[in-house]
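Here the complex is missing one protein chain, while the rest keep their positions.
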Amino acid sequence: MKLPVRLYARARDLAGADTVQIELEEGATIAMLRSALMEQCPQLQPVGSSLLFAVGTDYAAETQPLNAESQVTCFPPVSGG
Amino acid sequence: MKLPVRLYARARDLAGADTVQIELEEGATIAMLRSALMEQCPQLQPVGSSLLFAVGTDYAAETQPLNAESQVTCFPPVSGG
Amino acid sequence: MISLTHEEIDYHGLTESVRSDSCGAVLLFLGTVREMTGGRRTVALDYDAFPEMARAKMQELEDEARRRWPVHEVAIVHRLGRLELGDISVALAVSCPHRAECYEAGRWLIDTLKITVPVWKKENWDDGATEWVHPGVEAGTAPPAAEPGTDS
Partner (left out) sequence: MISLTHEEIDYHGLTESVRSDSCGAVLLFLGTVREMTGGRRTVALDYDAFPEMARAKMQELEDEARRRWPVHEVAIVHRLGRLELGDISVALAVSCPHRAECYEAGRWLIDTLKITVPVWKKENWDDGATEWVHPGVEAGTAPPAAEPGTDS
């Protein structure tokens, strides 16, 4: 499956794109998505290990499985307020 | 010396007066004033041991000596805010 | 900025007065007249003060807060007289470069104000009784008929 992953803040700037398409097998986890993302966008290296993932509007654990409908977002630590 | 003692809040209500005149010897302390005040105004009994004293705009310790110019104020615990 | 007033408190102006480009945090505390206390219903509070000492003690609070924390500005207004339900009795605004120190300073200021500043409130209960609030002193409710005098 091909999952669109929305990027925010410095991750978006480093990738040079609002969204990247990541090829994954059905049932792949967030951890597998992280690896695939870093391989496809090595320019994310400076923020790589700190990147957070959300599915829908909830933070996703590394073990969470994904499917073709998963709305995935990826961003570095937040700094609002 | 005769010292005017200003009263506030429930102390004023119990005494039925804004100010009471207390007869003291020169150099008498706040502790002595407290005793004299309770003797002269026994109706202050319900708040007696909790009464606070100020000389000028500062809280006064029990041992603080008084003179004829001392501006003494007496009140129960505060409850502003 | 320290003051006592018999008018409604303009807490918006008070808050504006402490804002600054040097600060990342502003904290405003409002004390308001609450209807229910210990199962009894309040209809109004009467606030009285020893005004000269109240102002002096409030100024000392500001001075001490500046010694303890990197406070940019402090503004405290206490209202006196008759207050109805929901009215603001005290407004306290403080600004600091960072938020942790702003919360600490703000909380210390209001906690200490309530112990040291000579202001007193008198409850006017809905059954017509009145009662001075004096923490640590056994309550002495004056029933409607035995009310010892008007509070002014």
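Should a chain be cited, it is by its letter among A, B and C, assigned in written order, with residues numbered from 1 in that chain.
Following the convention adopted for this analysis, a contact is a pair of C-beta atoms (placed from the backbone, for glycine too) under 8 Å apart; a residue touches a chain by one contact, two chains touch by 3 or more.
Keep in mind it's a predicted model, so treat the numbers as computed, not measured.
Enquirer: Which of the visible chains would the unseen chain be in contact with across the whole complex?
Expert: In the entire complex, chains touched by the missing one are A, C.
Enquirer: Which one touches the absent chain: C:A25, C:A56 or C:V133?
Expert: The one listed residue touching the chain not shown is C:A25.
Enquirer: Per the definition of touch given earlier, which of C:A54, C:I110 or C:V137 contacts the omitted chain?
Expert: C:I110
Enquirer: Which residue, C:G39, C:G86 or C:G136, contacts the hidden chain when the whole complex is considered?
Expert: Of these options, the touching residue for the absent chain is C:G86.
Enquirer: For chain A, which residues reach the chain that was dropped from this view?
Expert: Touching the chain left out of view, chain A contributes residues 6, 8-10, 13-14, 16, 46-47, 50, 54, 56-59, 73, 75-81.
Enquirer: Hey, which chain C residues sit against the chain that's not shown?
Expert: 11-12, 15, 19-36, 85-86, 97, 99, 102-103, 106-107, 110
Criterion: only the chains that are shown with their structure count from here on.
Enquirer: For chain B and chain C, let me know how many angstrom lie between their CA-based centres, rounded off.
Expert: Distance between chain centres, rounded to whole Å: 24 Å.
Enquirer: With chain centres defined as C-alpha means, what is the inter-centre distance between chain A and chain C in Å?
Expert: Inter-chain centre distance comes to 50 Å.
Enquirer: As a quick test, compute the distance in whole Å between the mean CA positions of chain A and chain B.
Expert: Their C-alpha centroids are separated by 72 Å.
Enquirer: Can you tell me which residues of chain B touch two or more of the remaining chains?
Expert: Residues of chain B never touch two or more of the other chains.
Enquirer: What residues in chain C touch two or more of the other chains?
Expert: Not one residue of chain C touches more than one other chain, so the list is empty.
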